[in-house]
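Coming up: chain A.
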Amino acid sequence: MKKDMELANEVIRISGANPIRCMKCGKCSASCPSFNEMEYAPHKFVDMVVHGRIEELMESKSIFHCLSCFACVERCPRGVEPAKIVEAIRVVKQRQIGENYLDANDIPAIVDEQIPQQALVSAFRKFKK
Partner candidate 1 sequence: MQGLELKLKERLQKLLDDGTVDCVIGWTKGEFIYDVTPAIFTKESGLDGFVYNSFCGANLSKYLVSQITSDKKFAVILKPCDTYSMNQLITEHRVNRENIYIIGVGCSGHIDIDKVKAQGVSGITNVIDNDNNIIINSIYGDSKIEKASVLLSKCQSCKGSELKISDEIIGEGIKTPTCDERFDGVKKLEAMTAEERFAFWKSELSKCIRCNACRNICPACTCRTCVFDNARSNVAAKANATEFEEKMFHIIRAFHVAGRCTDCGECSRVCPQSIPLHLLNRKFIKDINEFYGDYQAGEESNQRNPLVNFTESDIEATVISDKEGK
Partner candidate 2 sequence: MLKIGVFVCWCGSNIAATVDVKQVVEAVKLQQGVVFATDYQYMCSEAGQLIMRNAIEEYKLDGVVICSCSPRMHEATFRKNAERAGLNPFMVEIANIREHCSWIHKDVEEGTIKAIALANAAIAKVKLNAPLISGESGVTKRALVIGGGIAGIQTALDIAEAGFQVDIVEKSPTIGGNMAKLDKTFPTLDCSACILTPKMVDAAANPNIELLTYSEVEKVSGFVGNFKATIRKKARYINTDLCTGCGDCMSKCPSKKGKNEFNCGLNNRPAIYIPFAQAIPNVAVIDPVQCIKITKDKCGLCQTVCSAKAIDYKQQDEIIEREYGAIVAATGYKPIKLDKFDEYGYSQSKDVITSLELERLMNAAGPTGGKLVKPSDGSHPHTITFIQCVGSRDISGRGKCYCSKICCMYTAKHAMLIRDKYPDVNVNVFYIDVRTPGKNYDEFYRRAVEEYNVNYIKGQVGKVYESDGHLVLQASDLLNNEQILVNSDMVVLATAIEADESAKKVASMLTASIDTNNFLTEAHAKLRPVESPTAGIFLSGVCQGPKDIPETVSQASACAAKVIGLLSKAKLVTNPCVAHSDELLCNGCSNCANVCPYGAIGYETKLINDHGIRENRRVAVVNPALCQGCGACTVACPSGAMDLFGFSNSQIMAEVEAICKK
Partner candidate 3 sequence: MQEVKDFKPTIVAFCCNWCSYAGADLAGSSRLSYPADVKIIRVPCSGRVNPMFILKAFERGADGVIICGCHPGDCHYSTGNYYTRRRLALLYSMLDYMGIERGRTRVEWVSAAEGVKFSTVMNKFVEDIRALGECVKLGDIRCKD
């Protein structure tokens, strides 16, 4: 339990967000364009961080479905900034050796003619360390 909370505090520190302010209104999940892709919806994310359930989140693919579009951050009435929390978990995971979501070797197979450079730059920035 103690270890879980330490990890959660690390996530909160990296994110700079403030999950304890959440009043469980569901505004983030109501705004999320990736809701249906995610195992854990944004409001659930926030709640799990508050309760130290970081490892479950790290194991979930949900963290790679967040678009960082900031709709949740923009609309949250409590200034919780869920997108920052998701990113922080993603960062914690990627900082562990061998936990990259994206492998450079897979890239040639998935790119097409038109893909802008920026898409690759961002994908690597978001999903690989």
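With respect to how the candidates were assembled, all candidates are chains of the complex that A comes from, given by their letters.
Heads up, the rule we're going with is that contacts are C-beta pairs under 8 Å (C-beta built on N, C-alpha and C of every residue); 3 or more make two chains touch, one makes a residue touch a chain; residues count from 1.
Since the structure is predicted, the reported quantities are computational estimates derived from the model, not experimental observations.
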**Report entry** Among 1, 2 or 3, touch partner of chain A in the complex
**Finding:** 2
Report summary line: Within the complex, candidate 2 is touched by chain A residues 21, 23-32, 35-36, 41, 43-44, 71, 75-79
